[in-house]
Structures are given as structure tokens and as C-alpha cells.
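Only one protein chain is missing from this complex, and each of the others stays in its spot.
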Amino acid sequence: MIVVAPKPKSEPKKFKDEFWKTKDIKISIRDIVEKDGEREVSEEETPIGPTPKPHVTDLRSWDMKLLSRYEPFYAPFCDMCCLCTFGKCDLLNKKGACGINSEAQQARIVLLACNIGTAAHAGHARHLVHHLIDELGEDYPLDLGLNIDIEAPITRTIIGKKPENLADLAETLNYVEEQLSHLLSACHTGQEGSSLDFESKALHSGVMDDLAREVGDLAQIVTLNMPKGDGDAPLVEMGVGTIDSTKPVVLCIGHNVLPGSNVMDYLDETGQEEDFEVCGICCAAIDISRYNDRAKVVGPLSRQLKFIRSGVADVIIVDEQCVRTDVLEEAQNKNTAVIATTDKMCLGLPDMTDEDPDVIVSKLLNKEIEGALILDPEKVGEVSVKVAKILSPEREKLKLLPELDEVQKMAAECTECGWCTRVCPNSKPMMEAVIAARDGDFSGFEKLYLNDVCYSCGRCEQECERELPLMSMLAKVGEKLAKTEKFNIRAGRGPVQDVEIRRVGAPLVLGDIPGVIAIVGCSNYPDGGKEVAEMAKEFLERNYIVVATGCGAMSIGEYLDEEGKTLYEQYTGDFDARGLVNIGSCVSNAHISGACIKIANIFAKKPLEGNFEEIADYILNRVGACGIAWGAYSQKAAAIATGVNRWGIPVVVGPHGSKYRRLYLGRTDKKENWKIKDLRTGKIMDGEPAPEHLIYAAENMEEAIVMTAKLCIRPTDTGKGRQIKLNHYIDLYKRYYGRLPPDIHLFVRNEKDIPITYKKDVKEILEEVGWEPREIPQEPSLMGMDGD
Amino acid sequence: MIVVAPKPKSEPKKFKDEFWKTKDIKISIRDIVEKDGEREVSEEETPIGPTPKPHVTDLRSWDMKLLSRYEPFYAPFCDMCCLCTFGKCDLLNKKGACGINSEAQQARIVLLACNIGTAAHAGHARHLVHHLIDELGEDYPLDLGLNIDIEAPITRTIIGKKPENLADLAETLNYVEEQLSHLLSACHTGQEGSSLDFESKALHSGVMDDLAREVGDLAQIVTLNMPKGDGDAPLVEMGVGTIDSTKPVVLCIGHNVLPGSNVMDYLDETGQEEDFEVCGICCAAIDISRYNDRAKVVGPLSRQLKFIRSGVADVIIVDEQCVRTDVLEEAQNKNTAVIATTDKMCLGLPDMTDEDPDVIVSKLLNKEIEGALILDPEKVGEVSVKVAKILSPEREKLKLLPELDEVQKMAAECTECGWCTRVCPNSKPMMEAVIAARDGDFSGFEKLYLNDVCYSCGRCEQECERELPLMSMLAKVGEKLAKTEKFNIRAGRGPVQDVEIRRVGAPLVLGDIPGVIAIVGCSNYPDGGKEVAEMAKEFLERNYIVVATGCGAMSIGEYLDEEGKTLYEQYTGDFDARGLVNIGSCVSNAHISGACIKIANIFAKKPLEGNFEEIADYILNRVGACGIAWGAYSQKAAAIATGVNRWGIPVVVGPHGSKYRRLYLGRTDKKENWKIKDLRTGKIMDGEPAPEHLIYAAENMEEAIVMTAKLCIRPTDTGKGRQIKLNHYIDLYKRYYGRLPPDIHLFVRNEKDIPITYKKDVKEILEEVGWEPREIPQEPSLMGMDGD
Amino acid sequence: MANERVIPWQPTVIAGPKQALLVTPETAELMIKKAKRPLFILGPLVKEDPLRTYATKIAEKWNLPVVTTADAYKPFYEKGLNPTAYGVVEIVNLLKDPEWQGVDGKGQHDLVIFLGCIYYIGSQGLSSLKHYAPHLKTLTICKFFHSNADASFPNLKDEEWFKYLEKMGEVG
Partner (left out) sequence: MANERVIPWQPTVIAGPKQALLVTPETAELMIKKAKRPLFILGPLVKEDPLRTYATKIAEKWNLPVVTTADAYKPFYEKGLNPTAYGVVEIVNLLKDPEWQGVDGKGQHDLVIFLGCIYYIGSQGLSSLKHYAPHLKTLTICKFFHSNADASFPNLKDEEWFKYLEKMGEVG
């Protein structure tokens, strides 16, 4: 419950500050009253910056600075608005019945998407915190071990204090939920008419998403004793080939660890851990394996339909987010039992939460119920294991897919209408695969199967006028390939350690380590998952620090080198040059922005509490980090990307990312956009397009690799650091474009910046364009510029 | 901050109950600790029902009962889904890439709309409560005066306790915001696959909206001393004709009372109240006039563009919700100053909140800024008045519209392409009006102007290939008509008094008073506002209780009878037969469900606290109330309707309401759908289709009137009561259809139910269909039926 | 805009790749001939003559069971038809249920002809049938092109439209 101090009527001028700020101080005081004296001291010690618990409009001036440099680029996905009953309105060069124009509508839809994503993480975090407080009490301490002193950097910066226990996490969620409600309200018809203000709200939503993810992951790390920043977290088996389908198989799909962790607990308690296979798809897989490394990872989202069709799973437990909505129908076709476990996904199933486990088991086995909704994770553990044990022998798993000769027969029915290919998100040659299969040549299907080039969304099957079960045919052809799919992934290690930050802080800010590449997000890839591993490899070999989460972290592990080794086996898990760091699931993304924040705090001694703008300004201008969300598809991904953007971290998305409708693009031809203030001298001076874009959609991998290398350049690079970064940029540009980058002169401040290897060629370009050496700012900043 | 009791591991079976319920009890205890002893007693006294602070799934079984009787009817507005980057997916007889089907997608979009609406009210309420706590302290008591003992019936029922002060309201909002975050999360791609579960969530969202509205209106009533249920609240001047445009005019548009109330305060403090005109459009108008009846009401939403174009306003203050997003552009064309006042609508304007008022005034007058964002309502009051005072004489208001001869010239440019009419939401004859104007005949424009037959959405103007300023032409022709627009409206009186409930409880439940008709919602009317007044008049003259809010309440006041009297002058403001009760603004809708809840509590002695299902079941089966939202257009309206539906109150919407994509329709041909349980005898027995539908879209007014009369029938009507209700139903059906209703037999339980006037005709029908008398249940209920 | 006759009368009701088939009176008549259980739905926009007469003649010529929506019952009853009155959303709700036995209790209909319903709510009803009533076809003979129907007249001027309707009602 938020408490506000009575405001003396005498000082109306500072009203707004009072309104949003005394509130928070009051809260701390109130907490202190409730807490012990020791806490009070720590409160006293931390100076609070200008914006603790910022309200929607409190960071608007920072947003406007970002948005004037990185102007929104809109690509409408639809010309119309269908949100109110005056509509639909056609916004193509017209205003709608509410007066809205096309730009504002795009920004509004982006805000809506970010809000949905933020809600997904906030709901997930709230569910975890509720449950854990319920199990362990609200005073349960947040102990991340000795190597992490600056835990919860996002919470510290935004909320203005360090969370001590689960109750503090719940309080943080109260704030997130309130902000979210205001932000969703702004999507209502009427009201906001400025696309820039919609963007400012979207950026706020993104940072709320950051907070929610940090809360969620902290809660599960400390309470479920997941790895606490261990670089040498264990390697976890991944891939369909690692699953012994002769055992009862329990499959968890989604993002919430609780049902799966309770399955593991129940197996341990009953001593059956050896007799079962517990595996997961999507983030649930990562988080369960962080909890217990005997759990296996099937793979990313893109595996879902293929794997369900294979019938290997005896029981499917679904929790929330990124789960096929037709999982019940698909599972029933394979006589696989389904258990839904959260309010987010009830599937119309009867609520069995209060039933006796054995009653639920028999109802499921006797098909008295289509499936069960069980909101008690513990009970889910018991029921799923008992059901799988009895169901497994009954199900003749190997007979669940058509035989290859049947596949061939089906293929013969193809009319060659071509619509399977037309409705494929990536226009993959499904028709060609079917035609070849007709003649017993399954290579087309194999190509689609491998590396999830076909990520089995199933749209082709829905469209087929012959109603051919294309996904089942694909799954059948893939069966034997699947056996060879034996990969691994390093268990998600959670936050980066302070000691690691101390080690890499300087080299990163100075440029000696060329950058931090964060490979994140979903698996809506344009051409399969292998490209993600190739991008990771490219940057690892160039001494970048590569961090990964979620589906991205899985795709990286699905690639084997000549000796059959995965990248996780070849590179250490340390947050350091040539380190490949699996941070964890999508909620763990918070630790990536967190690491950048910690650099500002540990290396540059910037205070965090209530100090958002200074921290973001520091990251934007000094920390050479860049995200790659190659398969971003969801509203969560939109919120995550928008959140890291507000912290000053650029992101490259794949071509499907253009469907988010909005990018933030810089204009190198507009010199004035890049002016910065040198805080050391107070002088406004010409800056560099570094980073050039804030969120960018690349058409293919080659473009993405080059752009990512460029987006790691920062104004504070030392000559040596800049040489290293430009060397990689030129090197990669030459490889893929066959020449030197034509914009290289923009990034050469003086001759010291020129990589030795390319000195001659670069100098030629510099002469052509009449380049002049530039002054180098000591503390480049957007603060104190227009808008302040 | 929500606190949960450590759960003894020993009793996993009741886990879910524990999980969601001990929580609340714990909270009360915690509050008691914080509060005085007296409170503790009151806590002890109230028995808590089964579902205090229900989580998303806790009322699911009630929802499923409603949904099996009133099945969702879906009318897709688009065949595709565009929410994630796998898309767009075509859902026409196909599943999308996430597996979703068309029904689930429609339900998902409805949930999203309800969530946006709920957020709008929650954000509004939170802003009010923040501000008021800030001004008055969190202990400020909620005193609604002596006539209202059962205040906050919704809060009592849902939260499980009576709110004592502003802090309790804030706590209620914490709960609403948490639920909203879970509900929005459920809209994320993937997850929920059941349309019924999406509907259950939408119903939950609707009730959260109810709560938010109750909190918001209670807060403003008690703190701003608005009418507290006074049937004789003052009459407020309404209509453009009542505004003296020679005075400086400040116009408030939106829903948040604070800026406007501060304008009134500033005028009073500076003794200028006589020298200014302060008027409002939409709910802001209603709430400001509840605060100070000198404020004038321009009219509903539909007036907005016409009135802005007229240039009468010197300053426009916008707050939130249902404000044209292009108000800045429109106002600038008229040299009208614009002040934005909330985070919901910043319009890209510079944040002047911390500036000196006189500095802001001069910047606005000198056009140094396009407009001002001022988040301090007090400052808004001062600045707007000072600006209007100086600007008013400078602006030559009468020259702001084209002269009639210019209108005629413009009309001459029409190419008769007809697209103005095609893009008109109601296909109104704009082209014909223009063609006539060409020859100096402005009657076409006049017909469009009067009663807001054209509600000036402006789409025609956007489409016109000659770029004719059709809305300005309309405003000009309407100018002289506007002068005669002198209406009034009774100031919104807020909640219904307990004593009124005691008076009408019995006659309503027994049927002697045929029903409560709630005329609510926005002004997206199919054929102007007059129909709304006609509907109100029809039911008033038939002894129904007519309550109204928002734009509906205004439209009722815009109708004059032969003697030039408005309905508000002709009928009392008492909550009684033939009473016309303006409850207030859209947030005041909470008092309408509230009145129904109070009937269950005061008349039937049903305990409220934590007792949602029993209360809703009582209302559905006993309280003959029906809503009419003739011009519902917004996401708020979707949330409001869905909320009252969950309480068991049916709603009739206008034809545009079909664009909400979902209705709840009953099937009289399916006898089994209407079975009920007589709680007195415990017997399951045949029921009646009463009410027949839960939310219904009528094609025109005639259909709506007849359906509304029918939807007031309830199984508990006494013979006398049923006769009265059927008499009205038959009477109206005959008037509009020219015959007796063919389904009349469904509502005749035994001969006593047959209205004397129609005995012969009805009996004929009964014989035709082989009607048999039916047993009458004593306590009809859906509880204890399937699903429990 | 390209070929205005087959852009939905209210252009934004366009809902996706699927578009209605453009029909002439001749093809419309063929559809009715082919239908085993046709139903004629008349809305309030054709309450007055000459439209009321055209509609009545069509109903009589093809011997179509008639449902009226809104308050269209009275004028057509007085014109000698024996319609059943439903709200447009009620009849659409019944039509999308394959189990419903039709206005005459003899089984669900296989062709529904719409005339005179208010455009946008009619369009929503047609969308509902397009999505959820694969067991029947929809035909609109309003003066407006209805993209949510299976088959529709194009956008027409009154004179053309009247001719079309007259034609469909001509006996012999």
C-alpha cells in the first residue's frame, strides 16, 4: 500500500516532485519503522538520486533525448485501426475517428505490445514471489553469495534501494503493477496523440519489464538455489537424441519453473530419479535445469510441434507464455496427458487443484477428464509422475507417426497448389519437399527438419487443400536425424559477479575488449537456428564477451564443430573475453542490463539509487554492448528490447523483427543529431554515430554480423580500443561486402584510431572524403543538452 | 504490499485455498494491528465469504455457469491476427502459428479491450487517490453521510471489507493492479487456448473495472464534497446555447475532475467566478458540475470536434480518456491555447509543471510553446484562467468559421464522388448535404447537426478528395441552431441511498416496479442522441426506474418536450418508479451495480463480504435491471458491460456494439440451458429464459426498446409483477411489430401471469403452442448446478 | 481507388485475403435454384416501397421462408408474407449452429440471402457466418458490396439496384 506524506499547501511549485518523490522516502521510513535498526543505517548511507520510483513522465526528458537522436522508424503492419467501435478506421494518409494518425497508432500498438510483455513477466514474477513467500515467509533473505555484492542493480537504480528479502521484491512488484496500469490506460482510444510520447511510455514499460524480470529471477535463484553467477555451471544434456523414450517422459513447456522443479523433487523424494526422463521446451527447460541438472533440454520453441507430434512425451505440463495454444488437441491425438498449471493457461480444463492426487491420476488415465488444471505445483509433481508411469507402457510411442512409406503415399496426394510455401513465414520449399517425398526422396524434408529451418508453426498444414499432416510427415522424416541430436548447454548461471565486472570494466569501457554481445530472444529465425551459433562463434573468436539467454542460448548449443563439440564445451562460461556465458532464461535477461549497470557502478563509481538517467547516459556512451535477438517474435521480446534500449544498449533483430512496426534508427547524414556534451569541460561538441542505431532489423545474418560489430563502437574508446573495434568492423565488412566500409571515416577521430592492418586503405578513404581529425570528448554525455 | 502466512507443508490438499485466501485474512489482521481497537471489532463482526480478493481463477466456476447459459457469440472484425512477428496469420477456418483458433482470438481481443478499459479506470482512480492522499492524508475518512450506510458495496463484496479511508482505497487499487497485470499477461501470444477461459478472464477484468470505478468515484465524492446520493441534486445548465462566448471560456475535455475543479477554485479564490465561462465535454463536464454547479456542460463526446471548430473556447484543458488525439492541431487552428494535465496525454508538449505560472502564461501567449504539459492541477487552474483572460479579447471568435456564402462556395467544389458518405460510420448523407448547400439549401447540414446525427468524427473530411472542411461547414450551419441549444441535466448524485433501496427493494424483486433501466455509455449512436432520450421517456412513463451516467445522461437532457422542458425537469431524481436518476460520470456506473448489490444485502439480507457468487446469482435471478449502452464505443464501455454481466445484469448495446466482436446470447430453443435449482427445495427444475440474453446488440431503437422490456423479466416475479412486465413487453412488441410476441408463452408460468388486457390473445397463443402451467421456483439459483 | 464496385461499401470492413464473389442477378438466382434450404433475411432498410415490394416479390417467386430483423416484421407481414421476427444477431447465432432445425423446423439452412440489414452490423453477422458456419453459404443483394459474404452484389446506384431486384422478382 503506497503512503504519501501530507504536502504543505505552501509550496505548490515543487508539487510534482513532492507528489512522486516524498512518497518513496516516506516508504523507506515506514519500512525502517517495521525493520531493525541495522536496516535504518544502510538506508541513511545510500544517497537517493533524482528519480526513485519514477512515474510515467519522470524520465520523459531522457527518452526525448534518445528519440531525437534515434528517431522512430514506423512500418505499419496494417493500414487500419480496429480498437474501438467507431472503426475500423483507415489511417493511410488519414486520421481516424478519434483523430489519431498513422505514426501515433504504430507507437500505440508498440506500447500495447510492450505492456503485454511486461505483464507476462510481472505476472510470472508475482506468481513466483507469492508462492515463495507463502512457502518461506516474506523475510526470506536475498543472498546471492559472496561474489555478488551489487545484487539487483536494476531495482537499486529504479526503486532506489537494495532489496533485502522476498517482501521487498513484492513491494517492487506493487510499483511495477501500478506503472503498468497507467501505461495500459494510455493505450485507450482518445488521449495521447504524440507518437514520441507513446514511445516514451513504451520505454518506461520496457524498464518496468526489466524490473519484473530481475525480481522474478532473483526470487527463483535465491529460493531454489540455482547457480549464483558460477562461470563453471554444469553442462546440461540437450537435444531429442539425449532422451531415452523407453522411460516414462514428462515434458514441461513454458516459462515457470515451479511445476517442473516439483516434478524433480517428487522423483527424488520417491527415489525414482533414474527411472524417468524429465525434459523441457523453451525457458522452462532452462530454469528446471538450473534447478536440477538432471533435467534435459529438448530445445527452443521451434521444436514444440515437431516434438509433441513425435509422441515421445507421456505427460505434458504447460505453465505460461510461448506454449502452443492447441497443445491439448495435439497431445490428445497422441494419447499424451496434459496438465495445465497456471491461471494464464487453463485450456477450459476442470480445476482439480483441491482434488486428491490419486483421484486426478485415475480421472486422467480413464479419460474422464480431457486434462487437468492443477494450480498447486507440488501436486503437479506427484500427479504427472504417477500418470506418466502408468501411461508410458500403454502408449506405443513408436507407432505414433506414419511410416515412411505412408509419408510417401500422402505426398502423392499433393496438388502442387504451392500454398504451403506461400503461407510459410519464411517461404520455405515445403511443396518441393513433398513432391520429392512422392518419389521416395526425403532430403527436402530433412533439410527443413535440420536446425529447425522449419520451426513447425504448422501454417502449411492448416492451408493444405488435401489436409496432408505435413508436420507429422516432417516429424517422421526427422525421427532418425533426431537420434543424432545430442547437444549440451551450460546451465544458466544468473547474474554476473562483481569480481568479473572489476576485471572487465576497464577493458570494456576503453575498448580493449571489443564488446559484449548478448544473444537473446526467441526462435522466429529467418533460416534456422544454426545462424545464431555461427554469430556466437564469430564474436567469440574475436574476443568479444558473448552472453546468451533463452532460445538463443539453446540454439548456440545445438551446433557441433568438426570434433562434435558444442560451443559451450569449447569456451569458458566466464564473463570475460572469449567467454560464452549462458545467463539463463528470458527473465535472466535482467542480468545483462544489470551487468552494464554494474560497470557504471563498480568501475565508474556512479551511484545507482534513483539515478537512472546518469547510469543510462553512461552505458549509452561508454559500454560497448549490443544485443542480437535474431528470432524475436513475442510481446515479451518487444518489452525486453525496448527496456534495454532505454538503458542505452542497442539491439539487432532479425528480418521478422520489422513486423514489430517500429525501429529506432540513427541518421549519420545529420551531423547535428550526434552532438554531445563533454561533462569534463562542459563543452557541446561534435560526437560520433556511436552507437549508430538503437534497434535495427537486419535482412540476413551477414548484415547482422557487420552491423553488430559496428554497434559496439563507443565515443570513449581509447585509440587502442577503437583500433581493435574498427579492425573487426572492417574485417567483417570486407568479408561480406568485398570492400572497406564507406562510412569508416565517421569512426576515425584521429590517426591513432586507424587499425594498422588497414592503414593504407583507410587513409585513402579519409582523403577522398576530406576527413579532418576530431577532438575526443573525455566524458561524452547527452545530459545537459536540449530538453534539460 | 501483500503478505502471506507461511503455509504448513502438512496440508497440501487445501493449498490453493490457502494460497489465495489466508493471504487476505492475514492482511486484515495486519491492518487491525495497525488500526485502532474499534476497527478490530468491526472486523470480527463481518463473516468473510468464500472468495475475498478472488484471484483470476477463483470465480471461474461462476463464469462457466453464465457462459454455458449465455454462450459467447463471436463476430470477427478481422480474419487475421497481427500480434506477433510469426504473423500476420489468417484465422479464417485455420489455426495461427501459435495454434490459436478464431474463437479464442476473438475472446482474447475482448479480454485485451476489457483490460485497457479497466486500466483506464484504475489509472484514473489511482491518480485521484494519490493526489487526494497527498492533499488530505491517507486517514481521510470515507463519509457518505447518514443516508448511506452500505457504502462501497462492490469493494465489500470483492475485497471482503468496508473501506474506512483513502488508504483502504489505495489498498484496493493494489489488488486491482495486480489482477490486471495477470489478466494482461494472459493476452500474450501462446498460452490460453480456450475461448471460455478468455471470457472468464474478461469477466474478471470487468469486475476489476467495477472496483476501480467505485474507488475512483468514492474518492472524489467524499473529498470534493460532491452530491452524496441526493435525489434533488441541482439542475446544471447544458448546451452550447447556455455559454456566453463574450466571456473568456475555459473548456475541459476528458474524465478527470481535478484540473477543472481547480479552475473553479481559482476563479472563486480570485472572485472572478462571474467573469468566466467554465464548461466541459464528456465526463469531465459531469464531474466538474458535481463539484460546482456553475460549471456548464457542453454535451457528450459527439460535440467535441464541432465545438472546438466553433472556436468558442479560449483555453482547452485536456486530461484523459475519450479526448480527440488531434486536439492540439485543431485548437491551434483556432488560436485556442491547450493545456495537457496527465501522463496519459502529453501530446509531445514541454513539461511546465515546475515552472512559475506567470512564465507559463507568457510562453503560451507568445506562442513560445505549442501548449503546456502541467501535471499540477492547482497550477492548471491559475494558468488556464490567466491565459483565457488575456487571449479572449484578442481572439475574434465570430470570425473563426467560414461565412455561409463561403460554405456555399466550398460546396460547389464537390465532385459527388460519394466517399464522404461511404466512410461515415453511419453512412449519413453528407454528400447530399453538400450538394444541397451548393444551391444555398443548408437543411441537409442542419439535419446532420441536430441531435448529433453527425457526431463529427471527421472521417468524411479526411477522405474528401477536394479537402473540403466539412466539419467546419457543419459547425457554421449549426451556429445559429446552437444558440437555441439550451438544456439542462441534473447534477450527478452518486450512490443510491439505503433508504431508497429499502423502499424499492421489494417491489423490484417482486416485479411491481417493472425494472431498473440503466442508460449508460458513449455517443457512438446509429442515428443521433434523440433516440436515447426517447428510450428514457418510454420507460419513465411506464414506471420503470431510469438511471443514467456519462454521455447517456447528457443525451437524455438534450431533449425538450412541447413546453420546452427537459426530462430532468419533468421527473424526480429519486431512485424510485418514474425517477430519472443521473448517477454521474462513467466511473459512477459502479453505483448502478452497487444498487443491485445493495438490494441483495439490504432487502434479502445476503452478506456481501467475500460472497461474490451468491450476490451475483441473486441479482441474475431476482433483480430486474437492464443496461442500455446505445452508443458504446470504447474499451472502457467493454469493461463496464462485461463487469455488470458478471454480476448478472444484462445489457443492450447499439448496432455498433457488434464491433466489440462478442456478445453473450441465450438460446430459448434449448430448454436444458435454463434449468435452475430451487434453493428452498434443492430441486433442479425447468427455468425461464429470464433474462434471455446477457449482452445483446440491437439493430435499431425499436428492437432495443422491446428487448430491454423483455430483459427485465426475472424468475422471481410475483404473478402481479409478471403481469406488469409482460404487459409492457406485449404493449411495446405490438407497437413495433404489429402483433403479440411469439415467445410470450415462455414467460407465462401460470394463468396468473397473463396481463388482463391481453388475456384473450395470449391464451390463443398458449393453446396454439400447447402450453402447460409450470411450477414456480421459490429461490431460483444457478448455484449447486453443474460446475460445482 | 481501383474498381470501387468491389471495394466494400464501407471500405474498412475488409478483413483479410478472403473476398466475396461478385454476383449478378443471374448468378444470384442460380445460387437460389441450387439451394435446398434457402432463407431470406430482410432488414429495416427495405421496409418501404418500392424496396418492400421488390423483396416481397423475390420471396414469393422463389417461395423463400423469410426472417425479418429489427422492426421489419410489420411492413412485410402487412404485405402478405408470413415472416419470423428475430434480431439480426439472434438469427445469425441460430444459423451458425449446425444442429438448429431452421425457421420451419425442417433442418438447418444451406443458403442465406441478406437484404436490407444495416451495413456494418450485417457485415459483422456475415463475418460470424463466414467463420463459424461452414455448413451454409451467404448471399447479399443489398446495394452495397459485402466482402464478408460468400457472394454479393457490387456497390450499386439506386436505379441499377432496383433493376437487379426487379429482375430477381420477375416471374417467368
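In this document, chain identifiers A, B and C correspond to the written order of the chains, with residue numbering beginning at 1 in each.
Operating definition for what follows: contacts are C-beta pairs under 8 Å (C-beta built on N, C-alpha and C of every residue); 3 or more make two chains touch, one makes a residue touch a chain.
Because the structure is predicted, anything quoted here is derived from the model rather than measured.
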Among the chains present, which touch the one that was left out?
-> A, B, C
Among the options A:702, A:731 or A:761, which residue touches the chain absent from this view?
-> A:702
Among A:435, A:604 or A:665, residue touching the chain not depicted = A:665
Touching the absent chain when the full complex is considered, from C:11, C:25, C:75 or C:154 = C:11
State which residues belonging to chain C touch the missing partner chain.
-> 1-2, 7-8, 11-12, 14, 16-19, 21
Interface residues of chain A toward the undisplayed chain are 73-80, 90-93, 102-103, 422-423, 425, 427, 526, 655-656, 658-659, 663, 665, 667, 669, 696-700, 702-703, 707, 736-739, 742
Just the residue numbers, please: which parts of chain B touch the chain that's not shown?
-> 80, 87-90
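Heads up, the rule we're going with is that only the chains that are shown with their structure count from here on.
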Averaging C-alpha coordinates per chain, one finds the centres of chain B and chain C separated by a number of Å equal to 34
How many Å are there between the centre of chain A and the centre of chain B, using C-alpha atoms for each centre?
-> 39
Sequence positions of chain C contacting 2 or more other chains | 11-12
Sites on chain B at which at least two other chains make contact = 77-78, 90, 423, 425, 656, 659
